[in-house]
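Written out below as structure tokens is the structure these notes cover.
For this view, one protein chain was removed and the others were kept in their places.
Moving on, here comes chain A:
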Amino acid sequence: MSLQITQLLLSAQSADGRVRSAAEENLKQFQEQNLPHFLLSLSVELADDLKPPESRRLAGIILKNSLDAKDALRKADLTQQWVNVDASLKVQIKESLLLTLRSPVSEASQTASQVIAKVASIEIPRREWQDLIGRLLTNMTQPDTPATLRQATLETLGYVCEEISPQDLEQQEVNAVLTAVVQGMSGVQESYKVRLAAVRSLYNALDFAQTNFENEMERNYIMKIVCETAVSKESEIRQAAFECLVSIASMYYEILGPYMEALFSLTANAVKGDEESVALQAVEFWSSICDMEIQIQDEYDGDDVRSSDGYHNFIQRALSMLVPMLLETLLKQEEDQDQDDSIWNLSMAGGTCLGLVAKTVCDEILPLVMPFVEGNITKPDWRSREAATFAFGSILEGPSIEQLLPMVHAGLDFLLNAMNDQNSQVKDTTAWTLGRIFEILHSSNCEYQVVTPANLQRIVSVLLEGIRDAPNVAEKVCGAIYFLAQGYEDAESDSSILTPYLGQIISALLWTTDRTDVSNSKLRSSAYETLNEIVRCSQIPETTNMIAQLLSEIMNRLGRNVELQILTSEEKEKQSDLQALLCGVLQVIIQKLCTSDDTKLIFLQAADQLMALFLRVFACQSSTVHEEAMLAIGAFAYATGHEFVKYMPEFYKYLEMGLQNYEEYQVCSISVGVVGDICRAVDDKILPYCDGIMSNLLKNLSNAMLHRSVKAPLFSCFGDIALAIGENFEKYVPYVMPMLQGAAELCANLDDNDEEMLEYGNQLRRGIFEAYSGILQGFKTSKAELMMPFANHLLQFTEAVFRETNRDDAVTKAAVAVIGDLADTLGPSIKLLLKNANFHVHFLGECFSSEDDQLKETALWTQGMIGRVLAS
């Protein structure tokens, strides 16, 4: 077997496709026939120094992939598989893995360390393999351990820490791990690779060091070693050390005080003189400090945070030195940068950090940055001009509008002129800064106006010229137009000063979407999204004609698109991306047209044609298109109302496809929402489709593969259907009620410590209540008694939710409403139940003391309903 598996592993990497797939097939068979033995063979292969490195490498990878997967369900399966393997075989495999760490072939030992971590992630939380840490530490404490083994051991410790959580280790073990790691970092005689492995392990182990960081002596020692490591002679080690400091900044913010001076000079030196990879981490250290201080400020929410114990004011205290250091970084632009969003270099990191500093200290940043802006913005060197503009754009969020406004007024004209700069990067940053000004300071309702009737014309003409510039500049201009339009969103009058320019702007945006000199799709997406914002924020009726024209243009474009005969898969993808964008525009237009009866006519005239287009798009089968087209259908259904029934026979097929698309859960989720939209549009005319829809919804609820975020909308959807079809919902009761009760039970058993689970729990609770509310209200007039058997359970569940400390406002509202629905629907027959479950008195009391008027209103209604029952 051993020979055979070596050959299979080699063949599986063959250049010859047939040989490769045959070998892969054989390996798969082996795996399926006898998994424990298969795993053992792989571990033996990996451990054997006589085997070729290629086969050992693949053995390690397969082994690792047999223990862990990204998909949570698959991962759970794999874990169970491993747990089921015979204990003695598992011991053999683990021994063989530990042995591999000693291999002089670094590829093998590194792979083994990762596999060990995966096994540890399964076993250590189950209190198995308890001697792993001890045995690894022995490698470090025994004299004469070869450097390769010390390196592999440290790497293994790091990976293990990454895989498990702090409560899985005893403090004693943590102490020993930290000691070994810190010794590995500081040992003078240690090789470069051992020290690098040590500092990287420390990064993963920091999370375990809570207790050690609470102890001043240990903390001083760890900090001293990390700081020393941050000036090692090897840049990779320095970078890793700074990564540790970044992590420490957010994990142990509160104890950083005594070290800040040293950390400042350490980071300042790195930013000034070190390699970019190190300098980036040094800047990131300060960004993390900003994150922490902003977060604490948010928690204080307006109270004087500066006087609080937990707030150390690090940024403000370092401000006079920190800001000049960051401004320096802005001058280190790359030539021809910013063709790509994902660009990340020192000047970008510096500008980002500067923005965070502005958010942290507000007005205080201005006197430190404005001289730099003024001093550099007219210099002949483009780097100076770009850096000055970038600095200005970065600090606009944070300082008060009163402080900023004079500066923006003084600088706006200059910026508009700078859109003619000969350097493309300067124009790019200028357009972005204009966008930031509009985003942050421009609102038609604001007392202070940045954009006035006097300067609007000039602004628009500069932007419309700029949109014809290089693609990267044009994209930033789109952003500026987007936020310019957004400023008129809440205009109080029914006329906006932007309206006269909208015609030109829309043409320019449409022209931009057609540009062929663009290598990627970002500009096109930006132009379409800007178009959407313009439609959304426009004033009806004065823009009615324009929107009507745009509707027919977009419909034409979509019509041409679905007609395309497709040749390559690349073109197919392009076609489908464009469909998504066009459906997005249609959704926004439909939404807008439905805000008034006059404009709704325009939509209704186009409705049949629109639906025909959407059906063509659905027929193209692409997940992203489904998503956008489904959203458009939601708006469409609301707009057509009862008339939507005539589209159902043809549309239903695609609705069903959407509901069944559990792999692409967003599509599924939106489709579930569309069922609700249709219910509200057509009422009981949805009845003929309900059996099909309900069976899909129920199937989805019991599908473990469906993303859990869809579950709550599924429950709400039951409520929508019940509300629409009233007494006809009776036949679904035997299926739906157990689901609701099961979900209610699940809510009680969710992990309270997990933020995501809390959020999920709240969504689920709300969904369950919405389902009950819809069903109760749906049955009210004729089938109320059907709900009698569930009243007690519902009250108990509501009481449990009432006592739940983590419930959010939406859940509260849904819960208090459902008690009212219960009283409203079941009336005197639940008098006794309500009398016994008098938690509602406290619950209502809580609601009445809320600030939320809608909640108070609902509570008042519920109180009325309860009162009626109790007085009956």
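Note that contacts are C-beta pairs under 8 Å (C-beta built on N, C-alpha and C of every residue); 3 or more make two chains touch, one makes a residue touch a chain; residues count from 1.
Rule of thumb we're sticking to: contacts and distances are computed from a predicted model.
> When you check the chain that is not on display against UniProt, which of "Thioredoxin H2", "Protein phosphatase 2, regulatory subunit A, beta a", "Histidine-containing phosphotransfer protein" or "Importin subunit alpha" does it turn out to be?
Options "Thioredoxin H2", "Protein phosphatase 2, regulatory subunit A, beta a", "Histidine-containing phosphotransfer protein" or "Importin subunit alpha" considered; the missing chain's recorded name is "Importin subunit alpha".
> Just one of A:Gly411, A:Gly658 or A:Gly676 touches the chain that is missing; which is it?
Only one listed residue reaches the unshown chain, and that is A:Gly676.
> Touch as defined at the start, partner being the missing chain; which of A:Phe390, A:Tyr488 or A:Tyr501 qualifies?
That would be A:Phe390, which touches the missing chain.
> Could you tell me which of A:Ala388, A:Cys478 or A:Ile725 touches the chain that is not displayed?
Residue touching the absent chain, from the options given: A:Cys478.
> Which of A:Asp168, A:Glu190 or A:Glu533 sits in contact with the chain that's absent?
That would be A:Glu533, which touches the missing chain.
> List every residue of chain A that touches the chain not included in the displayed model.
12-13, 24, 58, 61-62, 64-65, 68, 70, 114, 159, 200, 203, 243, 246, 280-281, 284, 287-288, 338, 341, 343-344, 348-349, 351-352, 355, 390, 393-394, 429, 432, 435, 475-476, 478-479, 482-483, 522, 525-526, 528-530, 532-533, 536, 584, 587-588, 591, 627, 631, 634-635, 638, 670, 673, 676-677, 680, 716, 719-720, 723, 770, 773-774, 777, 817, 820-821, 824, 838, 841-842, 844-846, 848-849, 857-858, 860-861, 863-868, 870-872
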